[in-house]
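Every protein chain except one is present and positioned as in the full complex.
Naming follows writing order (A, B and C), and every chain is counted from residue 1.
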Amino acid sequence: MKIWQLQARPEAGSSILLASGEAPSAPLGPLDVAVRIHAVSLNYRDLLVARSARATALVPLSDGAGEVIEVGDAVTHLQRGDRVMANFFPHWRDGELSAYDHTTALGGGASDGMLREEVVLPAHAWVKVPRGWSFEEAAALPCAGLTAWQALFEVTTTGPGQTVLLLGTGGVSIFALQLALRAGAHVVITTQSPSKVERLQAFGAGVTVIETASTAGKFAEAVRAATGGRGVDTVVDVAGGATLNETLGALRFGGTAALVGVLSGFQGEIALGQILQKRLAIRGVYVGSVAMFERYVRALEASDERPMIDRVFTASASGSSTEDVAEAYAHLASGQHFGKVVLRLT
Amino acid sequence: MKIWQLQARPEAGSSILLASGEAPSAPLGPLDVAVRIHAVSLNYRDLLVARSARATALVPLSDGAGEVIEVGDAVTHLQRGDRVMANFFPHWRDGELSAYDHTTALGGGASDGMLREEVVLPAHAWVKVPRGWSFEEAAALPCAGLTAWQALFEVTTTGPGQTVLLLGTGGVSIFALQLALRAGAHVVITTQSPSKVERLQAFGAGVTVIETASTAGKFAEAVRAATGGRGVDTVVDVAGGATLNETLGALRFGGTAALVGVLSGFQGEIALGQILQKRLAIRGVYVGSVAMFERYVRALEASDERPMIDRVFTASASGSSTEDVAEAYAHLASGQHFGKVVLRLT
Amino acid sequence: MKIWQLQARPEAGSSILLASGEAPSAPLGPLDVAVRIHAVSLNYRDLLVARSARATALVPLSDGAGEVIEVGDAVTHLQRGDRVMANFFPHWRDGELSAYDHTTALGGGASDGMLREEVVLPAHAWVKVPRGWSFEEAAALPCAGLTAWQALFEVTTTGPGQTVLLLGTGGVSIFALQLALRAGAHVVITTQSPSKVERLQAFGAGVTVIETASTAGKFAEAVRAATGGRGVDTVVDVAGGATLNETLGALRFGGTAALVGVLSGFQGEIALGQILQKRLAIRGVYVGSVAMFERYVRALEASDERPMIDRVFTASASGSSTEDVAEAYAHLASGQHFGKVVLRLT
Partner (left out) sequence: MKIWQLQARPEAGSSILLASGEAPSAPLGPLDVAVRIHAVSLNYRDLLVARSARATALVPLSDGAGEVIEVGDAVTHLQRGDRVMANFFPHWRDGELSAYDHTTALGGGASDGMLREEVVLPAHAWVKVPRGWSFEEAAALPCAGLTAWQALFEVTTTGPGQTVLLLGTGGVSIFALQLALRAGAHVVITTQSPSKVERLQAFGAGVTVIETASTAGKFAEAVRAATGGRGVDTVVDVAGGATLNETLGALRFGGTAALVGVLSGFQGEIALGQILQKRLAIRGVYVGSVAMFERYVRALEASDERPMIDRVFTASASGSSTEDVAEAYAHLASGQHFGKVVLRLT
């Protein structure tokens, strides 16, 4: 089967380096399930991985969907032909994350990911594609969608009467926008791009858009003003370091910042006084467990909503070209997307 | 001012007995607020009170809305002209209910209720009418609306991916129907009345209607079938005794029955095995605190939704007639209503 | 290996019927672990199983501890020589119980239990014996201990300032007594046996003993009196049907009845009014998951406390006698025990 692998770390500012090759199918244990991958999607985390030194020869990407082609003897709840997605953490089934679950995330430093024709994982790592969804739609879900779900429904609750603040229009934020509106909450969302304001306002009266001057822009005051001075109940914070103080300043007394990403930096100089004085909570959110994914899929099946896909690229499993994949990486890196960047494997 | 009072207990099956009279305005303490009542609403509980022996000479009804006409010297957050509703439990502000809070419920055995021209209560008992609502709409809220809110958002959480079972089309069930749909949940609702099926289906694809033969009808099996065998996450159980086993049978493993009423009886013969074996929860819900009401009002102000009012009667504050009020009681007792029965005081 | 099996249902009042025989060792799958059983313990549930028709030829008992004698090729976290206990529900790992987990409980209708020389179960079903414990002590834990743990720390929280009501001195109640005291809570405990009062009072000032006239005795009023009229925060209710109204009457506003057993009957005629009016919760508790068991073992290892073992019987794995086992069953059935009834296999 064809696999794609990351090459030595790219020069600063240059594009991601990839190679492709042939690999034998992985052996199938009694509890394993082999899947032919039909679509994958890219996340900001995949850029970080690709730019880190340790990723050489790694098969990248955590998100993929496909069709079961073979199941081990002891597998009971899946069969050939089932349409499935892999969980970002294939070994985090339920309860609390462990160090082992964490280090075996797909397409991270230690475990190959989904950018290959076939993937073999234990049966418990696969979650069924929502009924009626295409592989492209399903491939968009695992990392960004489940992150949004965990932030809004596992570490906090979100519903009528609450206001959620979202930062920018990347994958997680757009999933969170859809979910928060469905849950009856009001959404305040920031964007630096005037061209996105209208698209966001098209989501209806439940959305308040705030334009910020720059990535590290101030937004706390504008958010408080947009909530009558009260502040928001929850922030899904994809930015981290540079703006965490703004995030905290935007919260109401007792509100929660679900910290899901560090787009603006891993380090943050935080004014701790407001955490105490407003009794704030910061909750670290890292994608999610298989059990969370299953709850999320149940929620998706009860609605007509589909992922906001910015663009679908196509990569060919025949030949040795990697340009099609590199193009998808470049599009994500450009930050011009509104929703997810997907890659169909043909 | 005119007041209405319950008379000696009515004969079985006969209509509620009322008298009217004049009473002086109550004295106003420094933390009190006096309100001219413009509308009240009736609840099933008001029928129970009217039929009990202890209610003689009681001013009935817990639900009313009006305009502030005078505030005590020490009152800060309300002023003349504010539009307000009284909380069912005027002294239950936050945290857990107490015996004192419980015995001082409005229009119950020990405290006069809202069916009078003016009501004086401590400032903390009044909650502002949602912006843009009429007094009739506001009067529909306190008992039934807040009960539905507490069941769905205070003792459980309700959101996308969950299914809520509602029993019949009384006030609480219709409020719960609106709230659960807004929160992104699926609703299964029972009705004995073929004529109501179509009205319920008009709420859209998020609602599954189940016809039951009688009040004490079996519905657990039909509900499980409607949820693919899984059972529902939450039941808002207004019925109590006669059907509690059906309620429990309709729940998924780990599901919750929010017990909010006992329309079918105060006593229940319950099969306890399923509580253990499915790890079920039963949670008693009794209207709600002022803090819960304020959260509920915030949720209402964030939407365009209004209470489902079945019919508005009118009672005159001049003259000694009580027929107009008796008519409203009789309509509620008939069980023909779909939503709330409201009474405008003119 | 020797196994013991239940025979046809005993006559009312007569002793449990057992047979013994030889069985081949079960085959070992790649994720399985084989354990030589050194001790088992009996629970009230084992009497119910033995008296039910469906149990013919079943290997009974859910509780057992022993030593790993062989592990499958894919097993990583256990090895030969490890000392382990089986979880009551071998397939309930974490999260919510499922129908499948439920029907595969050890020694119930559908799955053989621990009363045999060797048991093979998937690796995930085994939990390590607390450091320094004997097999007899460890065998006492799984069903009764974990039930008490789930009631006090998984479906409620228990700590300083709280009061827990326990009913009688069976296995679950004595485990709960020890745990609640360790957590800094006050305990009120009922007993029908004057001879047990002193033993209970020996636990110290943190325990209030209430003598009741009979199994179906009234105790709510005495419990309220013992708590200054307030009522208790939590009841670990092992009795169910006949006394559930007393249990509810003993609770404070907002308190929780953890329903863990039905010693007094599966059916209960319950006065529902108090559930609403005091905002009570009833939570069904059924032993627990592997993850709960692991948390419980961690708590046990941090203390010097050991299970309260009433008596240790001995059964021989050689020969065909079943009398030694029948004697243990008879002792449990007598209700004279204070703590657990254990059986050593030699």
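Just so it is clear, a contact is a pair of C-beta atoms (placed from the backbone, for glycine too) under 8 Å apart; a residue touches a chain by one contact, two chains touch by 3 or more.
Since this is a predicted model, take the numbers as computed values, not measurements.
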Point to revise | Chains shown that the absent chain touches, full complex | key: A, B, C
Exercise for review: Out of C:L106, C:A151, C:L179 or C:A226, point to the residue that touches the absent chain in the complete complex.
Suggested key: C:L179
Review point. Of A:S15, A:Q79 or A:S98, which residue touches the hidden chain?
Key: A:S98
Review point. Among A:A23, A:V197, A:I270 or A:A317, which residue is in contact with the omitted chain in the full complex?
Key: A:I270
Check your understanding: For chain A, which residues lie in contact with the unshown chain of the complex?
Key -> 96-99, 102, 155, 240-241, 244, 253-254, 259-262, 265-286
Study note, to complete from the structure: Touching the unshown chain, chain C contributes residues 153, 157-162, 179, 182-184, 186, 206, 295-296, 298-300, 302-303
Practice item. Could I get the residues of chain B that touch the absent chain, sorted low to high? Key: 29-31, 74, 93-95, 291
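Methods note: only the chains that are shown with their structure count from here on.
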**Study point:** Chain pair that, of all pairs, has the most C-beta pairs in contact
**Key:** B-C
Study note, to complete from the structure: Expressed in whole Å, how far the mean CA point of chain B lies from that of chain C is 42
Revision key, fill the gap. Expected list for chain B, residues touching two or more other chains, is none
